[in-house]
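Quick one: the structure is below, questions incoming.
Yeah, one chain of the complex is gone here, protein chain that is, but the others are all in their spots.
Moving on, here comes chain A:
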Amino acid sequence: MGSGVWSTNVYDAAQSYRAATGASAFGHTDGGATTTHPDLDPHGVTVRESRDNDEHPESLAIAVLFDVTGSMGTVPRVLQTKLPDLLGLLMRKGYVEHPQIMFGGVGDATCDRAPLQIGQFESDNRMDDGLGKILLEGGGGGQMMESYELAMYFMARHTALDCFEKRGRRGYLFMIGDELAYPKVDRRLVAKVIGDDLAEDLSIEAVLTELRRMYEVYFIIPEGGYHSGDPRLRDFWRRLLGQHVLYLDDLDAVCETIALTIGLSEDAIDLQEGLEHLDEFGSTAGPSVSRALARLEADRAPTAVSASPPGLDDAGARGTTRL
């Protein structure tokens, strides 16, 4: 039998919990860090890889990048507590057998200390550790723009996915935020943040075309962000991504939304089945997920088949209609 060796003093305990360094979620940020954690620094990174291995013979890459600036308020912290459940959710109903998930943070390269933070693709709890290393900026530029274009550039040129290279299956990239991207990938910022030497600036459309060869790209706009209701925001991302822009009225439903989006895209389920699964798990996210994905579902018409990315010059781009 054991014994009560540890103090059960109520005052000591309260003080202990409050004094414990590093908050549970963002240990890096709450530990007082002001710069990108070295593990997440994109500078000089050749490639972040999602590779098959013995345990995960058919990996599927899923990247989730979220805005870490002040305009998002407490959204990043909520995301941090919700996202670790994503893996389990994807696997429980077999939407994806071998997901490999990467997390990252997007800031503003013109003024932030951590403009771009990119973790690794992980198929286990190490991705929680990655989340804890993300620096939450606060602040923000005040121009309703963040450097999503840099993030997209990195994902397009500095990731390698076995699902794509070996099986021709695209991975998934979810960006979550409430601001616009800058219209051009600035070569000077690329040199500074990522370390590549580009001959000239790239248009965001060109980068997106490259990116969509490898990834299904979604942009999630959560209610509660500072600019969430601004019509310019919706118009901007709609123009780029068509119906792959999702409005989410309850951030607590973010995992479920991502999981069902993937489930739909993988043809593992239709929306109704997915919502039933959520019920089955006792998740209360159903109504929010349903509202967020209703448009996607409507576009899952059997006649809409296009394996190639849509013409991005077209102002009415329909996004990938493979769904």
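Just a few scattered comments:
As a convention for this text, a contact is a pair of C-beta atoms (placed from the backbone, for glycine too) under 8 Å apart; a residue touches a chain by one contact, two chains touch by 3 or more; residues count from 1.
The rule we apply is simple: contacts and distances are computed from a predicted model.
Per UniProt, the protein behind the absent chain is "Adenylosuccinate synthetase"; the candidates were "Serine/threonine-protein kinase pkn1", "Glucose-1-phosphate adenylyltransferase subunit GlgD", "Aminomethyltransferase" or "Adenylosuccinate synthetase". Touch with the chain omitted from the figure is made, among A:9, A:35 or A:272, by A:9. The chain that is not drawn here is touched, among residues A:43, A:92, A:113 or A:232, by A:92. In the full complex, chain A makes contact with the omitted chain through residues 1-14, 16-18, 20-25, 27, 55, 81, 84-85, 87-89, 91-92, 123-125, 132, 281.
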